[in-house]
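Working notes, structure below.
Only a portion of the chains appears, each positioned as in the full assembly.
Chain nomenclature is as follows: A, B, C and D, assigned in order of appearance, with residue numbering initiated at 1 for each chain independently.
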Amino acid sequence: QGAVKPRLTAISQWSAGSDGAAITALGKKFEEKGGIWQHSPVPGFTTEMMNKLRAQIIAGDPPACSQLKGPEIAAWSKIAPTVDLDAVVAAAGYEKVVAPDLAKLHKPGGKWIALPLQIYSTNMLFLSKRAMDKAKADKPPVTWADFNDLAEKMKTAGVTFPVANGGTRADDGQKFEASLAGISPTAYRAAAMNLDKKALEGPEIKAAFAQMRKITNWMDPNVGAQPYAINLKRFVDGDMGMLIMGGWAQGVLRNAGFKLDDFVIAPGPSDNGKPVFLLNADAFIFWQRKEPDLQAGQMLMAQLVMDPAIQTMYSQITGSIPVRTDVDLSGEGWSDGQRRTAAALKDAVASNQAVLSLAHNMAQENGLTAAMIDVFTEYAKNKTITPDQAVTRLAEAVEGSR
Amino acid sequence: MVRRLPEYLMIWVPLLLSAAHLISFSIWTIWISFTPSTLVPVTGWVGLRNYNSVLASRNWQIAFDNLLLFGIAFVLLSLITGLVLAILLDQRIRGENVLRTIFLYPLAVSFVVTGTVWSWLLNPGIGIEKLVHDLGWSSFHFDWLVNRDMAIWTIVIAAIWQSSGFAMALFLAGLRSVDTDIIRAAQIDGAGPIRTYWRVILPTLWPITITVVVVQLQFAISAFDLVRALTNGGPGIATQLPALVVYDLMFQRSQLGRGAAAAVLMLLILLAVLLPYAAWRYVQRRQAAHA
Amino acid sequence: MAALSIRALSKRYANLEVLKGIDLDIESGEFTVLVGPSGCGKSTLLNIVAGLDRASDGTIEIGGRVVNDVPPKDRDIAMVFQSYALYPSMTVRQNITFGMECRHVAKAEQEKALANVAKLLQIEPLLGRKPSQLSGGQRQRVAMGRALVRDPLLFLFDEPLSNLDAKLRVEMRMEIKRLHQRIGATIVYVTHDQIEAMTMATRIAVMHRGVVQQFADPDTVYRYPANLFVARFMGSPPMNSMPARLEANAGGPVAVIGAGRPDEVRIHLQDYDAATSYVGREVVLGIRPECIAEGDRVFSAATGAPVIVTAPVELVEPTGAETIVLLRLGGEPAQARISPDIRPTPGGTASFALDTRRICLFDPETERLIA
Amino acid sequence: MRRGVMSSDGRPPMRDRSFAPSRILIYLVVTLFAAAYLAPLVVVVLNSVRTNEEIAQGSMIGWPQHMAWRNYLTAWSGFCIAETCAGIRPYMLNSALITIPATIFSTLLGAVAGYAVSLWRFRGDNWIYGIVTLGLFLPQQMRLLPWTIVLRDIGLINTLWGLVLIHTIQGLSFTVLFCRNYYIAIPHELIRTARIDGAGFFRIFWRIILPLSSPILIVTVIWQFTHIWNEFLYGVTFTTGQQQPVTAALIALSAAVADIPQHGVQSAAVIIAALPTLLIYLFGGRYFVRGLTAGAVK
């Protein structure tokens, strides 16, 4: 070392908005530490990013690090050699401040090869202040029953659509996973994460589908394939009531010029009263390179990613929460929502109710996830499918893509 | 031989490169479809497993049904639209040049943009329906984009918008090359405009029609960008199409082998369309040779 | 009754006057041939008569009715195009019956008319074929059939034979002529083949630059061309024309070619009364190649002895059936048609007989026939 | 040879002398169609001068409240893609660097090959021609991975030249097809005379065939240019960062799923990015129709 100037080639899909801003800030830090930052954003869907990664791996020229998450880390690590990060991770004492389920995902062969960067919960509940006022409600709902009550109240109070929504596949997936996890985290773990055959056909799944049908009945059917963000104004205006969305929606709301007191953030409904945390973590995987400058860059990047200050900076830009559970969120720059999310994560970890998000590719590899989301999205859009049928279809879909 | 080397190179190198890439890529895909490849191509042999699972999947079944509907509806409607436009433009109307440009310009636009813009227009919440509501006609209803049964028609609409100009151009050129004397003969025979078109002019256009049908069918079968930007297969999976399924399996779901199998199935569909056409061409040429 | 009357008809395209005040009266049953060089307006005239183009000025009457504003289908005409314009997608049968179908003629009647025409033109075996499966001559016949089946007031033919090869052309020419004699139809026929014009027409209209130069029966057109254009246009090789001086003489005026030269040619004009007023002036003398023959030729029915001249021979072209000789009469070039077995030597001289009965004189200024 | 296919003379009077009501109907229908075809363009143009807020608070269709010309500036040189804030300008340049050479190469090679196949004939020409034109029908998703392998093996991955190569070879299917169909109508005597005159394959091509080819070259150029310019999948897969084509930049603008859509800037960018192809159709459209007839209807 010493002689070489650390250099990092990275690819991600973070090209615009707060994601773009955050990665840009990270790059700045990297350069401040004397590195050369060569980030190549791949616009489009995740697929395009993975195409790009695949092309570079096939070409024998993988980036020094690339965005990748969940079980895909394990899958992709089989097709190209990755960097063993155990030493840096140990040096930073990182392992003990990361949620265990999360840590497992990033050390598929027992060694750290990838590092999580930030955490979102995909089942946060955003409540429109104005809609709540209309419904004369002052408390966020805790259980699904509360949620349903509140929605009904909103409906009668003149909120056109008690649930705000987007129409993408992930949106529909989130509705299901929030339902199921809220009804029974255990069942979620068994069915969504472990694909237990019996759990997949169990009563909780059917109940989750039933709850999801209720949610979809309160949604605007006209959203089509638009992202949820298209409805933010109607949400804030009280024309729509509640939004089940990942924590990132907070950043989006604020970027769109809405104020923090326009809405309330709460953990998603949970029938047992304790918060359920649907974990979604972005991460970087590090690919083996021979070039000393790249290797130096990888080490530098790893240190940065694990650095509490960097994680703070990053999460404050994107609205996520840090991976490190030891970061103090009480200070300036953190929102209530983030604090509540972090608290929820702690609680959930304690009560073993922190589970991995299915809709955001944390629970299963992409093929399985997509097959399951097929069922959710069809169910969301086609109200003639009964929950019973949906259960069967889900089981079939899992079977078919194993 | 040596003297003619440069010309052989110029003729054969591009042609061979083009032919070779097509053949080898096809063979490669066929091979992959029999392997257990997932993220990246691997060797191995799984027989027809990939085919079976593709054929059994709801995605593929819906995509195939959609392709039938979309293919037929789109080809027919764009044919009719193109023909109607061509006939209208053939009436020696003022501003023909401007109109022709208007009908052609969608060809210049990328499918992604077409899909995006039409998704705005057709979205009931933000597009035409909202506009009409805001104008005061609140019972107006146009929600095809988010209606499972009708969403495929929004793709038809956007696709027609984008490509009927091509049909129009070909038909117009065909109409313009009809021997004027034939039209005059029909006039003297006492045929009115409609009969003249129907009985005399249009029947001479059917070689063009075949060309248009083949080109549009090819477009329908490989439609991808447009659908991805417009509905992305939704609502639900109601507007899946084979090209979408292939891409999804290969790259999103990391099931390369299955994706390849779906691609091979797509090729078979293409062949089912092209072979009759090739046979028709062959018969045509044989007849021409005998005449 | 005039089947077709054209009065003061003109046609302008933008700044180009294609037809300039055409007047024609065509009697019922006549076979009128329009001839003229390419671009003289023949097709335009025909199209206006058919109603496919509008006249800029003038009136058209068909069968006594002014049809300027009548659409083609109501003019009771039939037309045969140079390209035949058969409907490519229809069978021969459909091509022929299409017009009746448009006029809602009953099926049975259609069949009868079709059968008649098919028999007349001997195309019965072809009825099921498409035009692309027919030879040129057959196509021509089908195009005729399509016109004949209508039994109209007027037939218009626009160069119907020009796409055929020489042999077929001669055959079809005879066939059309016979057809005309048999059905006695009124026909206006465009061609630029003079043999066709001469052999088929009851009257010929020679057009040039949008004007009818002469409208008369074939013999008159050939024998007494109204002007130099007609004289040169009709006949191949064309009529020889050369400057000559008219001199007074006892037995009537004498035309002198190359006056004053040693080889001047003097021709006594017989029966050419109009010539007397030109005595002493320059004229253009026209003599047809077949009126210059080998020296010992006896022109049949000739009343007097032919003028015999000895003239220098420039070029000899034997065509088999005759020999074309390029010679000089009084220094002026002229072509002669002589017997096939006589071959004067180019460069030498030979003796030629002139048939002086058929000489034409033209005013050198107006180029009109002096008559 | 292609005598006045599009010339307006020779139309029978039937079509311009019909009675008035039917003319009015024709104009009415044509106008309706034209309006429908223009609608998307109008919407994009209007949105391109509306602010994001205005669009977010209203609908996608609406008259601009105040003209937000800034959108164009932002789109052209302002907005950020990750750490690069240069608008779509650099990406336009990339697209041009890919599109122009690929268009030229595929057109020229296609013309030579089409000329060889149609006017020279050689053993196996029909076969190879058939296979090449089949390429029109091969879905591009299927070719992505094989191309990856090929580009890796020839060391052109992540270079603009790699994309030029892909588009050139894939474009041949179209250019060969259309050029051949066009050349087949050229009289063989022309070639024969030239051969007797002593001209060889290339001299005949350059001096005699190429000068006659403008209608079909215009068609292939228009076609190739728009297709390559609008291509996205290969563009993002085989380039890196600053080399990406303009379509990638457009997607980056629109696919920021987790953000407020920037419809105004996006519309402006769409218009700027589509300008080259729109202009090509605007000026070349008439020749396009003419050449298309010559090339396609055989």
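Basically, a contact is a pair of C-beta atoms (placed from the backbone, for glycine too) under 8 Å apart; a residue touches a chain by one contact, two chains touch by 3 or more.
Please read all numbers here as calculations on a predicted model, not as lab measurements.
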item: Subunit formula of the full entry, expressed with the displayed chain labels; value: A x1, B x1, C x2, D x1
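Note that in this section only the chains that are shown with their structure count from here on.
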item: Other chains in touch with both subunit A and subunit D; value: B
item: Winner on C-beta contact pairs when B-C is weighed against A-B; value: A-B
item: Of all other chains, the one whose Cα centre sits farthest from subunit C; value: A
item: Chain centre separation (subunit A, subunit B; CA means) in Å; value: 38
item: Computed distance of Cα centres, subunit D from subunit B, in Å; value: 16
item: Inter-chain centre distance, subunit C versus subunit D - centres from mean C-alpha coordinates, in Å; value: 57
item: Residue list for subunit D, restricted to those that touch at least two other chains; value: 12, 144-145, 232-233, 251
item: Residue list for subunit C, restricted to those that touch at least two other chains; value: 52
item: Residues on subunit A engaged by subunit B in the complex (per definition of touch); value: 45-47, 50-51, 54, 57-58, 72, 75-76, 78-79, 167-169, 172, 220-226, 230, 365-367, 370-371, 374, 377-382, 393, 397, 400-401
item: Residues of subunit D that touch subunit B when the two form their complex; value: 5-8, 10-12, 14-16, 18, 23, 26-27, 29-30, 33-34, 36-41, 43-44, 59-62, 109-110, 112-113, 116-117, 120, 122, 128-132, 134-146, 150, 169-170, 172-173, 176, 200-202, 226, 229-233, 247, 250-251, 254, 263, 270, 274, 277-278, 280-282, 285-286, 288-290, 292-293, 296-297
item: Subunit A partner contacts - residues on subunit B that touch it in the complex; value: 38-40, 53, 56-59, 119, 122-126, 129, 143, 145-146, 148, 230-232, 234-238, 247-248, 251-255
